[in-house]
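Encoded as structure tokens, here's the structure I'll be asking about.
Presenting subunit A:
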Amino acid sequence: MPDFTVSDSTIPDPTVLSRNTKLSDQYRPVFSIFYALLVRDFHVYFRHRGAWLNPLTFIFMVILLFTLGIGPNATTLTANAAGIIWVVALLGIMLSLDALFRADYDDGSLEQLLLSPEPLYLPVMAKVLAHWVVTGLPIVVASPLFSLMLGISGKAIPALALGLLLGSGVLSFLGAIAASLTVSLRSGGLLIALLILPMYVPVIIFGSQFVQSAIEGWPLTATLSMLVALLIGSAVLAPLAIIGGLRMSIDG
Partner candidate 1 sequence: MANWQWFHRLGSPKWLHGTINRWLPWVLVSALVLLSIGVVWGLAFTPPDYKQGNSFRIIYIHVPTAVVALAGYYAMAIAGAVSIIWRMKVADMALRAIAPVGAAITLLGLFTGAVWGKPTWGAYWVWEDARLTSMLVLFFLYLGIMALHDAFQNRQGGSRAAAIIALVGTVNIPIIYKSVDWWSSLHQSASIKFTEESTIAAEMMYPLMVTIPGVYLLFAAAVMLQMRVQIAHSERHSRWLEKYAINRA
Partner candidate 2 sequence: MYFTSISELWHMAGHGSYVWAAYGASLIVLGASLLMPARAYRRQLRMIKAQSNSIDD
């Protein structure tokens, strides 16, 4: 069991806040919880390097397997590279989703969070954001290496990274919905996949098309704006479903 005790400095102490008389502090509790959760999750995640290392290792291994399955022919690999990288990145993020709320559910801190009178929108944002920083962001950072492995040309590498940056956020937000719904079940892993893979269809289409367009030198604005729209849409709407899912998981 990882240690989830939080150092006192990161918890907003209600007595201290009530002694503050400034009117501008009215909104502080909400953001304090946001920061507190973010900081705590970072502490937890970085104390356990598996949180960010395991998805990344998984991705590298599956790319290796794809290469072994398809064959070493460079043109075949490059022609399929965009699709391979996107599918593999999607699977890596998806497999890490089960852990998103699991520890908080097991030690009861999720219930505590839901009992608090503050709005849950920002705390949920913090959870997803922290999860994205340890799963999505490393994939973005490592994406030039994927490109090298599959022979994507230099000019398409920034497009791949940008596409993954936007798309992995969508994957995290949508995936967190499935994670919130299955956290009370003993084994949510495969169920998360069944629930969320159909929802990932637009991300995989626009994400890999964005890379393909960059490789072919086609205009990028259409697919880029779609990825941005998907990210904004999922960031605004997904937390509502996540809150509903968490409430369901706690109340039964």
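Here is the rule we go by: contacts are C-beta pairs under 8 Å (C-beta built on N, C-alpha and C of every residue); 3 or more make two chains touch, one makes a residue touch a chain; residues count from 1.
Criterion applied: all candidates are chains of the complex that A comes from, given by their letters.
Given the structure is predicted, the values throughout are model-derived calculations rather than measurements.
Candidate 1 is the partner touching subunit A in this complex, chosen from 1 or 2.
Chain contact summary for the complex, subunit A toward candidate 1: residues 174, 177-178, 181-182, 184-185, 191, 194-195, 197-199, 201-202, 205-206, 209, 226, 230, 237-238, 241, 244-245, 248-249, 251-252.
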